[in-house]
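Every protein chain except one is present and positioned as in the full complex.
So that you can tell them apart, the chains are marked A and B in the order they are listed, and the count of residues begins at 1 in each.
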Amino acid sequence: MRSEVDMSNVLDKLREYSKPGYYDEFDYHWTMTIDLDRCTGCEACVVACQAENNLPIVGEERYAEAREIKWIRIERYWEGEFPDVKLNFIPMLCQHCDEAPCETACPVFATYHNQDGLNTQIYNRCIGTRTCAVYCPYEVRYFNWFTYTWDEPLEQQLNPDVSVREKGVMEKCTFCIQRIRMAKDNAKDDGRRRVRDGEVVPACVQSCPTEAMSFGDSNDPDSKVSQVMNSPRGYKVLEELNTVPSVIYLKKVHDDV
Amino acid sequence: MSISVSEALRPARKPALIGVVAVVGIFVGVWINDTYFSDRTPVQPIEFSHRVHASDNEIPCQYCHIYASRSPSAGVPSVAKCMGCHTAVADARERPEVLKLAGYWDRQEPIPWVKVHDVPDFVHFTHKRHVLAGVQCQECHGPVQDMDRITRIAPMTMPWCVDCHTEREVENGRDCWTCHK
Partner (left out) sequence: MTMFDHGQPTYAEVNRDVLSSMLETGPRYWMLLGTTMTIAGVCFFMPWIYQLIVGVGAAGMNRNALWGTYLSNFIFWIGLSHSGTLLSAVLHITNSQWRKSIYRSAEAMTLFSLMTAALFVMVHVGRLWFVHWSFPIPNPMGLWPNFRSPLMFDVMAITTYLTASSIFIYMGSVPDFAAVRDVSTGIRRRLYTVFSFGWRGTAREWHTLGAAYMFFAVFVIPLAVSVHSIVSWDFALSIVPGLHHTIFAPYFVCGAIYSGTAGIVTVMYMLRKFMNFERYIGEKHLDYLGKLLLVLSMLWTYINILELFTTWYSGTSFEMEALDFRMFGFYAPLYWEMILFCAFVPLLMLFRKIRLSWNKMLVVSILINIGMLTERFIIVATSQPRKFLPDAFGFYFPSWIEFSITFGSFAIFTTLFLIFIKWVPAVSIYEVKETLKPLRRDA
């Protein structure tokens, strides 16, 4: 009754996968750009993500234990000595690396790279070895140390399109897979082959008041991200680790430079 | 006593046989229970017959389950929808099950139907995509039009889903994020 696995071309497949730019041949390569020059560190994206993706409210005590769950966080770095200081913000979320260290780590394929260039996390497959989070250089994977509950009216705001995770499960930014799925669904209804640029808007991008973030398909040369990501200010965090992230940051411009 | 292993094992034969019979018995028992006595055919608050409605009276599925082709959920018809017909269908008005329906209508209560076909919360299943792709209702729900009380025919498990996706060569049909959310 099982579909047979064709073992003959496994080596060819492996060679194919290890080709640089392998994922560019697929329909989509979802990419995000974040303009740090526009980022004010307001954390609207953090709140939007929390609301959209059913992130648990862990409470003060757990936060102090460094067990919070924030799929996107604003990192804050000070530059220089007082009084001559500059403040830099950098929103840090799952980079959906093409060569992700976490993907080789999972023994059960709960995390892998899918055909849309997304780094997936399948909650119901996760057994909680936490290897992926240890291997992740960006530290954007968060573990459910407990089963969290929502107090009375709060459970009413849970998003039905996103699973509520139980204890022992790793979770992370999904680029709002439920919204991507919905956009693809709508495209199919309209008889379109592809999603239009700007049709998928993750919660963080949607909430950004300064429009510092943009999201789209970098395989499409006309999309907004394709144009923004080629800016001379563009860079990838920890690029030297060769993880090939899908989040491209645009460097902050200081007045005195 | 000799040093032969078979001789040493002789007294253990009887318990071993009992053990084997017990294990086989448990497996058979679980299978029988699952096939004939599980809650695949739950008793509903009203003895609603799909055979009468869909087969005898030839009402199409989507006349009542109106959301099947436009939303993830097929939709259970409201009591008002039931009453829409049943106030008009005169010869059925005095039947006991219809009187129950009228009771719910009078009390303005929803009918507490028991869910038969369910998938876990971590699965994203959408009726719309399947119906629009031309999958017949009966392929998953079985010959509903011949059932008096709804029985779950399909196992509703992941291998069952994936088999069909593979067979029909669904685009990205084997990607985990197609169904898991």
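Just so we're on the same page, a residue touches a chain if its C-beta (ideal position, glycine included) is under 8 Å from a C-beta of that chain, and two chains touch if they have at least 3 such contacts.
Please read all numbers here as calculations on a predicted model, not as lab measurements.
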Which of B:8, B:24, B:114 or B:133 contacts the chain that the document leaves out: B:8
Where the unshown chain meets subunit B, residue by residue: 1, 3-5, 7-9, 11, 157-159, 162
Those residues of subunit A which, in the complete complex, touch the missing chain: 2-3, 5, 62, 65-68, 73, 75-77, 92, 101, 104-109, 112, 125-131, 133-135, 137-139, 142-147, 166-170, 237-238, 241
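Definition applied: only the chains that are shown with their structure count from here on.
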Contact footprint of subunit B on subunit A as seen in their complex: 1-3, 112, 114-115, 118, 120, 122-125, 161-164, 177-178, 181, 185, 188-189
Contacting residues of subunit B [partner subunit A, same complex]: 120-122, 124, 126, 128-129, 132, 159, 162-163, 166-167, 172, 175-177, 180-181
